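A protein chain is absent from this complex, but the other protein chains hold their places.
Coming up: subunit A.
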């Protein structure tokens, strides 16, 4: 299909979606940490947050009070630092009052998502990460349809270990199959908690469900990320966990996920 030369996504090398059938498993967390890791590998990254009802991304970078400007090419994304190596777009920046509920039915959500995909002037990016709400509905259908001409790299599916979560993520895998979205791999988040006082490991949300699902579905397993209070704290405060806490328990797994994505992307490029 014809891609206008001046399309706002023309300068984006790789697009990947972060999905889950299940809510609260860590999609926004993984999106954020992946962006930070890729940035530390010298990449330019954008995050498009299409969760219109519960936009988490702005606060996770401590830019929740930023505003969006328009230029000739469209909407200017919000940069998280002077380096301009990470840029964001979210409905969170567009609300007058942050506590106002966005009570929209599907058609209105779809219209904004189409605008988000077409009108944000990202410039040149190595990666555009699309953070999604849970489910397989309007936001997901519209996002995949709008991105199709730009051939997304694929999707990362996030789950927690327990069966109730995996049960929903199985359905998300079907969504990927039906929409032709390649699954880059599954992340098992909140996989075990190591007590900072005595180092005892407790599997609060069970263990192994994500890995089993990857095996069963024949998709790559990207790794287990443990529960890490320092990670939760960083997200609360909008801090760069990857830069500030390389010795924390979640760091190795998060770094490994980023490495696998980088490897996959360079293979795809060559």
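Keep in mind that, in the parts below, a contact is a pair of C-beta atoms (placed from the backbone, for glycine too) under 8 Å apart; a residue touches a chain by one contact, two chains touch by 3 or more; residues count from 1.
Throughout what follows, contacts and distances are computed from a predicted model.
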Chain not displayed: protein name in its UniProt record ("NUBP1 factor", "THIF-type NAD/FAD binding fold domain-containing protein", "Large ribosomal subunit protein mL48" or "2-oxoisovalerate dehydrogenase subunit alpha 2, mitochondrial-like"): "NUBP1 factor"
Which residue of A:136, A:155 or A:191 touches the chain not shown here: A:136
Touch with the omitted chain, as defined above, among A:186, A:227 or A:242: A:227
Touching residues on subunit A - with respect to the absent chain: 21-25, 28, 53-54, 56, 59-60, 67-72, 75-76, 91, 94-96, 98-111, 133-138, 140-141, 160, 162-165, 167-168, 170-175, 178, 193, 195-198, 200, 202-206, 227, 229, 232-233, 235-237
